[in-house]
Each structure stands twice: as structure tokens, then as C-alpha cells.
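The complex appears here minus one protein chain, its other protein chains still in place.
In order of appearance the chains are A and B, and numbering begins at 1 in each one.
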Amino acid sequence: MDLSSINPVLLVASIMVSATPILLAAIGEMVVERAGVLNLGVEGMMITGAVVGFAVAINTGNPALGFAAAALASAVLSLSFGVLTQLLLSNQVATGLGLTLVGLGLSSLIGKPYEGMKSPTLPKLDMGFLSDLPVVGRMLFSHDLMVYLSLALVIVVWAVLKYTRIGLILRAVGENHDAAHALGYKVVRIRMMAIFFGGACAGLGGAYLSLVRVPQWTEGMTAGAGWIALAIVVFASWRAGRVAIGAYLFGGVTVLQLNLQAAGAAVPVALLSASPYLMTILVLVFISARGAHGAPASLGRPFHASA
Amino acid sequence: MKRRTLLASAAALSLAAGSAFAQDKVKAGFIYVGPVGDGGWTYEHDQGRKAVEAELGDAVETVYQESVPEGADAERAITQMALSGADIIFTTSFGYMDPTMNVAAKFPDVKFEHATGFKRADNVSVYSARFYEGRAIQGHIAGKMTKTNKVGYIASFPIPEVIRGINSAYLHAKKVNPDVEFSIVWAYTWFDPAKEADAARALIDNGADVILQHTDSTAPQAAAQEAGNVITFGQASDMAEFGPVPRVSSIIDNWAPYYIDRVKAVMDGTWESTDTWDGISTGMVGIGEISSAVPADVKAEALALKDAIAAGEYHPFTGPINKQDGTPWLAEGETASDGDLLGMNFYIEGLTGDVPN
Partner (left out) sequence: MIHLEKRPQPSQVWTVITPVLAVILTMIVGGMMFAALGKPPLEAIRTIFWDPLFHPQFAGYSRPQLLVKAGPLILIAIGLSVGFRAGIWNIGAEGQYIMGAICGAGASLALYPSDSILLFPMMVIAGALGGWAWSMIPAILKTKFGTNEILVSLMLVYVAESILASVSSGLLRNPDGMGFPGSRNFQQWDAAANKELIANTGMHWGVVFALIAVIAAYVLFARHIRGFQIRLSGEAPRAARFAGVNPNRIVIFCLGTAGALAGLAGLFEVTGPAGQISIDFNSGYGFTAIIVAFLGRLHPVGILLAGLLMALTYIGGELAQLMLGVPGASIQLFQGMLLFFLLATDVFTNYRIRFGQGAA
């Protein structure tokens, strides 16, 4: 065993890439949950984004258009969840599972002609002198645009939730939809917008998988990433900054375990792959034991304005 | 017993019904573990199915079912295929072994072919490919071409098939480059593009400049391409779209000749239960075009090695070979028995780390 062969600079760089798809999906889902909606269909939306992004990038030769199309497609798909749960008041857990089924099925039908193709991928940004800096240049400033966009998105979401009126309304709707309704806020409309945003983010995350991280389209390629994004939101106790930490941690555990193996260390793989989930449970217990509930109070509850 | 006869008569009935529609048309069924578009294992089996159709034309009808989970659903899928009048059914994953045996017992007139298993019956054959022969050639090229003397190996599960491949590749890399080291990463998956990409990156970050993979997606190829200065080998299918670099050659699972052969045997009425373990000689293991990135002399050596294996002049596991702990396994000139190879659960001398369990 020679752990010195693990290069921490490359390790961090690698974690940033592997964490980006789950970070994007998780930050979107966090906004949805802060609005009081539990959408378990992240996996289905991600894989739809993966296939649509890939198809559009191939046909246009432009990965940026691929990302845009992926966001749009997944957001539109998520609206089916929105219509069912918000307008027709269906159960969110069951509808979310249905969304996953639909997304997985749809994506593989759309994707059939694109199997085995190679798409144009995002270039690494050249950030001038920053990229040339020793250590941090390679570690932090040599990635593609989406890595930075995902981090920027975290900051934007944090700021909007904390400092803006729309953020305040969104949180109010998530904490107590009846009170928010009584104050005259359009609960359903706000939740629909949150669901749309969550769908778009999940689509971006999926497209990052198929256009940058893998990059190719194969059926079932998200392989559970959407479920990990759900876990990250909980781990983060619904805080934007912690979502970023959670995504890097969850992504990091996998990358680290593979790196340890590559360096020749004997790794208890099963224990390590279960560890993020055990940590999430501990975090949940910790925040609920402190009396703070963490979860938005209206999470998963249907809202009906009985006039 | 009652159930068996009932089902058997149902099968006979359906056979009769089937032949009433199309005289003498043989129906061949395929059960796949993944989607036909996985680009690897299942994709190649499906290529074999298409080859059967192309070769035998109107005389044959093929059906398949994809993404059949190993477990309770497999037995039903195989039974339904037998009920639908299939004359021969190929079950193409190890986990279908017991379900295949169960169904075969109920349909004595249907022929079954189980890939990579070890249980047989009068109407159940087993077949598999000697991929380790291809690994020997990969090992040779890897040993010659590595500059860092570090070869990365993405392994799936610690089963004899995979361990055999690691040993074979290492043995032949070591022969031509005594300083070579293997880093082995167990991904515990056959197919997870994102994880395979991460595994490839981890190995490259740790200094490997050759990546061998025993998982099915092309994600490691893409990761190597991105890193540059790394070579890879296609797995299961040619993955030629990643050539000439990083992909410098490949092991191709070529089931077509076998499938055509076996379906023909059913037509001729000469089908018998057999145990087939073929390699390069029959073409079941194909070696993909060695690309221009490989120096001419190395390419020539690799091809010579391939020819020697194909001709039966050389066995990749020829002694002296010691096990990892230094105990002798094969004496000078001795070749490994198939039994030893099929149950292989140890590393050979020189490999580091332990086989996980």
C-alpha cells in the first residue's frame, strides 16, 4: 500500500467533477422541498435530461444548447408531477415514484438511436492566470463552465431564499401553506414554479452526466444518482450551503474509495458505500433531537384551498 | 409431476401450433440481462442473434427479452419463451443458471443453452468464452507500452472469470516488463458509466497510463481520452470509436458463429448437450484491430501471440507459475487445467493486494 501515490490536487479536481450532477439535482430538489413539496422523481427527471441533452447536443453540435434543452425537457416533465400533485391533489410519494417510472421508460425510448454515439463535450475553461496557479490552478480553476455554474447556483439559491421577498414567500408556503394562503399568496402557483425549477436543475444534472462526466448516452446511466440527490437534501437539512457540502461529500466518498483502491489499500467497500447514508441518518437525528425540525413543516402535505 | 406433464403437453401443443403456421421454421429465443443497447455484454449477444437471422434467413425466427432480472422473473421469462414455441433458448447470464435448469426439466423437448454456467442436463448445454486468451494479448501490449510501469485494472466482481483475466493480463505484462505493477479497482458493478469513469480517473490520477477494464460501458475510454497519454482496450465490443487512441485494441465477444452453429444443429436434429469453452481459435474471442498507436514490432509480437494461442501452440497459463503467496501452482511447462481455471480464486505471484470476498 502506497498512499503517497494519491495526489490530493487531482483528487479534489476529480471530486468536483463527480459531485456536479448530484449537486445540480440536489439544489433543485431542495428548492422544491423548501416549498413544501416532496418530489421523489428526481431520478426520472435526471435521466430525461441526460438523454435530451445528449440528443440535442449531437444534432446541433452545441453542448450548451444540449444543456438548455435538457433543463427545459425535465422541467416540462416535472410539470406533470406538478399538475397531478398541485391541481389534482394526488399523493406526492406515489406520484414521484410514477415520475421515475415514466422518466426511465421515456428516456430509453428516446435514446435508442443515440446509443454508442459520441457527443461534443464542454471545453475546460481557460481562466487565465488562475488556471496557471500552482496547486489550486489544477484543483479549482481548470474545470468546465457547468462546475462553476452549479456552485454559482448554490449561492444564488441561498441568497434568494435568505434575502429576497420571493424567497421569503417560498419558505412561508413550505412552512405553513394555510397561513401563506390566508395572507393571499398563490400557494399552488409558487409550488408549480418551484417544481419547474427543480425539474430544470435535475435536467442539467442529468445532462452533465451524459455530456461531460461519462460522456455518452446509455440506457439507465444515472444508476441511482437521483436518489443520492434526495439523500443530500436531507443531509443538508434543507440549507443551500450544506447541499454543496453534502454533494461533495457523497461524491467524494465514491471517488476516495476508488482512489484508495487504486493506491492499493484494502477498502471495506460495502461499509464505505453505506456510510453517507448512515451519516445522513445521524444528521437527521441530530437536528431533530435539538428540537429544530429541519424539514419544512408542510413537506409532502397536499394543499387545497377550501374556500 | 402433474405440473410437469401439463406444462410439457402445453409446450408440445404450442410446438404443433407453431409449425402449423410456418413449416420447419425454427424459433430461437434469447434472454438478456441488460438492455440490448448497453454497448457491451448484452449488445454483443444481440449481435449474435442478428447474425443467426442474417445467416439462416427465413428458416429461423428469433425472439428476445431484454433486461430480465436474475431471480424470480427469470424463470417466468424463460418458461413463457418455451411456451411460445421456442425450440432453442439461450440464457445469457450466469444468474440464469438455476432458473434455466428448472425450466429445462419441464420442457424436455426444448433445447437450452446457458452462458457462463456450470450445470448441464440432457437438454441444457453450457458455453463460455476463454476471454483470458485475449487478456494475455492485452497484457503483452500493456507491458510493452506503459511508461509509468503502472497498469490500472477496473474489475467488476471478484469471481473466477474476472480473476482469471487479471492473472492472465498480469502474467503477460510481467513477461515483457519485469517492473510492471497492476493497480486493481473493484467497482462492484458490471455497468455504471459514472462510476466506471471515476474508477478510470482514480487509476489515471494514481499514475496508471494503461487502463484495462472488465466492466461493460465505454465510460473508461472517454475518461482516458480526456486525460490523454493513456491507452485502453475495448471490452466485450470493439469500441472502435475511441481508436486509434486511447483504444489500441479490444476483446470482442463474438457469439455469432456459436449461435449459428447451435441453431443449425437444432434444424438438422443433431443438437446434443455440450460443454463449450472456446477462445481465439474458433473466433468466439475476437481481438479487435490493433491500432496505429502501437509500435509495429509490438503489434507483430501481439499478433504472433494471438496466432500461437489460436493454433493451440501456446497456453496463456503455462508454468512455472506460483500463487501470490509463493506456493507453486504450475510446474515448468505444465499448463493449467480447465478445472483450475474455472474455480480460480487466487492471484498469481507478483500481484499486490488481496482478492476481496
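Note that in this section contacts are C-beta pairs under 8 Å (C-beta built on N, C-alpha and C of every residue); 3 or more make two chains touch, one makes a residue touch a chain.
Since the structure is predicted, the reported quantities are computational estimates derived from the model, not experimental observations.
Novice: Which of A:Asn7, A:Ser80 or A:Asn176 touches the chain that is not shown?
Specialist: A:Ser80
Novice: Kindly state which of the options A:Asn39, A:Thr95 or A:Ser150 is in contact with the chain not pictured.
Specialist: A:Thr95
Novice: Could you pull out which residues of chain B are in touch with the chain that's been left out?
Specialist: 2-3, 6-7, 10, 13-14, 17, 29, 35, 63-67, 69-73, 75-77, 79-81, 83-85, 94-95, 98-99, 102, 118, 157-160, 163, 188, 342-345, 357
Novice: In the whole complex, what residues of chain A lie against the chain that is missing from view?
Specialist: 38, 40, 80, 83-84, 88-91, 93-95, 97-102, 104-109, 112, 188, 219, 227, 230-231, 234, 270-271, 273-274, 277-278, 280-281, 284-285, 288-289, 293-295, 299-300, 304-307
Throughout what follows, only the chains that are shown with their structure count from here on.
Novice: Calculate how many whole Å lie between the centre of chain A and the centre of chain B, each centre taken as the average of the chain's C-alpha atoms.
Specialist: That gives a centre separation of 36 Å.
Novice: In the complex formed with chain A, which residues of chain B make contact?
Specialist: Checking each residue of chain B against chain A gives 35, 37-39, 152, 183-189, 191-195, 197-199, 201-203, 205-208, 217-219, 222, 241, 352-354, 356.
Novice: Which part of chain A faces chain B closely enough to touch in the complex?
Specialist: Within the complex, chain A contacts chain B at residues 5-7, 10-11, 14, 17-18, 21, 108, 111-112, 115-116, 118, 209, 213-216, 218-223, 225, 254-255, 258-259, 261-264, 266, 269.
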